[in-house]
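Note that this complex is displayed minus one protein chain, with the remaining chains in position.
Here is chain A:
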């Protein structure tokens, strides 16, 4: 760089800068990189979480890969990801466009919208568990038959509830992203379209949506990769049930590891989780034509 700008050679020894990065690097290596390597290593061992760790070759992998629970957990994870994406994306775009308007009341509405953003998944899940209770919940209290179903006790319904609560929690965040995106679309585009006699709907599809392309990629990446980590919400809401209906990968890992004391197989699941996350990030990056997860943010 210095040769490019022709500035004088630095007085300070260059070696100072890496030291500034050292504290972050040390903590990150100790509690993220080493664990990441460690999870691969642990997947080739047998460990009950308390006693000694024994190397056991492919035993854990064999157990996990032959367990019908795995394809099921993968399928549920994929379904939660896909359905919650399909529900959240149009809603977030619509609400983002709505919030991007400069009317005062929209800003006020925004204050309410963003409250879920501040709540813990545990609090949200607990409140919904109470609200959806078939006997004492909101629906039962209002004596409305349709609303007093056994929401968390039937597989299909429980899955729907998970998607709904996930959306309730995260749509605000994604609306915010789209709001920022919409506000950056040059106004002149709309003026030109108006002169050409394009209606609102037409403008939305021919200007707003194409202009939001990178925003869609950013938001989708965060949604999709984030959906791999819906642990607390589902854990508190359904514990993966009824049966295995909402047992996503992260939950499967926890249950095998910390409830069934099978840390080896649980680590194998964790490895799969890491690989799925990486694959998705790469895939979305391809789709976006540039590094969506990182460089989109990098523009900030």
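Observations on the structure shown:
Definition applied: contacts are C-beta pairs under 8 Å (C-beta built on N, C-alpha and C of every residue); 3 or more make two chains touch, one makes a residue touch a chain; residues count from 1.
Here is the rule we use: contacts and distances are computed from a predicted model.
As stated in its UniProt record, the chain not included in the shown complex is "ABC transporter permease", which appears among "ABC transporter permease", "Phosphate-binding protein", "Cytochrome c peroxidase" or "Putative tricarboxylic transport membrane protein". Taking the complete complex into account, residues 1-2, 4-5, 7, 10-12, 14, 16-21, 23-25, 27-28, 30-36, 38-39, 41-42, 49, 53, 91, 94-95, 97-99, 101-103, 106, 109-123, 126-131, 133, 136, 138, 141-142, 168, 171-173, 176-181, 183-187, 190, 194, 199-200, 203, 214-215, 218-219, 222, 225, 228-229, 231-232, 235-236, 250, 253-254, 257-258, 263, 266-267, 270-271, 273-274, 277-278, 281-282, 293-300 of chain A touch the chain not shown.
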